[in-house]
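Taking it in order: structure first as structure tokens, then the write-up.
Here the complex is missing a single protein chain, while all its other protein chains stay put.
Should a chain be cited, it is by its letter among A, B and C, assigned in written order, with residues numbered from 1 in that chain.
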Amino acid sequence: MFEKCITLLNDRGVTLYDIADCVMYLQAKYHPEITVEEVLEVIHSVISKREVQHAIITGVSLDMMAEQNTLCDKDLQDILIDDYSLYGIDEVLAYGICNLYGSIALTNYGYIDKVKPGIIEKLNEHIEGTCNTFLDDIVGAIAASAASKIAHNHSN
Amino acid sequence: MFEKCITLLNDRGVTLYDIADCVMYLQAKYHPEITVEEVLEVIHSVISKREVQHAIITGVSLDMMAEQNTLCDKDLQDILIDDYSLYGIDEVLAYGICNLYGSIALTNYGYIDKVKPGIIEKLNEHIEGTCNTFLDDIVGAIAASAASKIAHNHSN
Amino acid sequence: MFEKCITLLNDRGVTLYDIADCVMYLQAKYHPEITVEEVLEVIHSVISKREVQHAIITGVSLDMMAEQNTLCDKDLQDILIDDYSLYGIDEVLAYGICNLYGSIALTNYGYIDKVKPGIIEKLNEHIEGTCNTFLDDIVGAIAASAASKIAHNHSN
Partner (left out) sequence: MFEKCITLLNDRGVTLYDIADCVMYLQAKYHPEITVEEVLEVIHSVISKREVQHAIITGVSLDMMAEQNTLCDKDLQDILIDDYSLYGIDEVLAYGICNLYGSIALTNYGYIDKVKPGIIEKLNEHIEGTCNTFLDDIVGAIAASAASKIAHNHSN
């Protein structure tokens, strides 16, 4: 399932390096000494969690079916394609990930979701025919969780 | 959107009276004087919330597409049709509802999800060809939220 | 209890206008037409909730006892006076507030907690002999919740 999730993310335009960039962005002022290798390792451990994998598969499937116009519900189709700002189920899924990594992960996520660094901005470009309503929040949640884990690891 | 959600629930075999029964079950020992009319009114107010409506539409759509075998992902299809016990996204959506009604709602939900009174048991029968993986949790969350609101209303 | 909470906040250096400033900061780019009067009304409704009042009383009491050095536990005393960055119970209480207002409130809170506008920055100055470990998070959570309620009210 881990490999499948990495492939899904790649197919949707997100590499683990993109996520690592977001983690570096969140951690830069606290732990400037951290290497990309260490960050990638932590991202791996986050995506190894069953609950994270289920969030990826569920969210990305909803995005893909919205793109393919194969969702069974017309209202849901419109909401996802438009990335309707008051639809919060994408954030609910993201919080399901962050909660596993404690309160620092939640705060990081709220921040990254507003500031939209790197890949998260790119996923929010709303290009005609594409839908990343869930993906941007999932990527943000994985990055926020990895940054939280690093904060806990690098203290004593 | 409210009417649509009521219709969706009915189409999937759940009436507001079924949900009211669950609320009565949760509240019986604390507020035996409560009438079905009052309970129905509270259930209406819960389903009037935008975040609850979005959870209903998203969860029920996933159940329906699993039944129709039209989900774009084979693993997700298998997980939902089997109601795989370690898949927790259905509970994550349910918590997205309960959180809006505070800690009593969360506790009520955890209880009802284990004891499975009335309609929730029925939705869990796993009849061949049907899928209610999300629906039973959503119904439990609505009932738990309504019971929490009643507890707060009936105190001083 | 409502009046008591307002007094507690004032005694700790926080007026409802300070909180309104934070809400305006969060909402400025989405709803520039909103008046301070409307924002104050929404803040009132947030602080009217029993769960919010309990969070205020509990958090502020912990801050005050840390200042007075009357906490029964020496480690807790040190953690609160130092505002130890990996102590997350203050954020846990804040999330207990935000959860009542949905996913937008959580995202707003994560953002405000990092950016620290106005009164939140001031509460974070860590002046010798003062402790606002819980207060800054509670104020941020009330502002984030009010902003979320405004976002939901001002849509259709």
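Definition applied: contacts are C-beta pairs under 8 Å (C-beta built on N, C-alpha and C of every residue); 3 or more make two chains touch, one makes a residue touch a chain.
Quick caveat, the model's predicted, so the values are computed rather than measured.
Considering the complete assembly, chain C touches the hidden chain via residues 1, 4, 50-51, 54-55, 57-58, 60-62, 64-65, 68, 70-73, 75-76, 79, 86-89, 92-93, 95-96. Residue positions on chain A in contact with the hidden chain: 50-51, 96, 99-103, 152, in rising order. Looking at chain B, the residues touching the absent chain are 85-86, 88, 91-92, 95, 102-104, 106-111, 113-115, 151-152, 155.
Operating definition for what follows: only the chains that are shown with their structure count from here on.
Chain A and chain B touch with mostly matching residues; of the residue numbers seen at this interface, over half occur in both copies. Each chain gets a centre from the mean of its Cα atoms; for chain A and chain B, those two points are 27 Å apart.
For chain C, the set of residues touching two or more other chains reads 102-103, 152.
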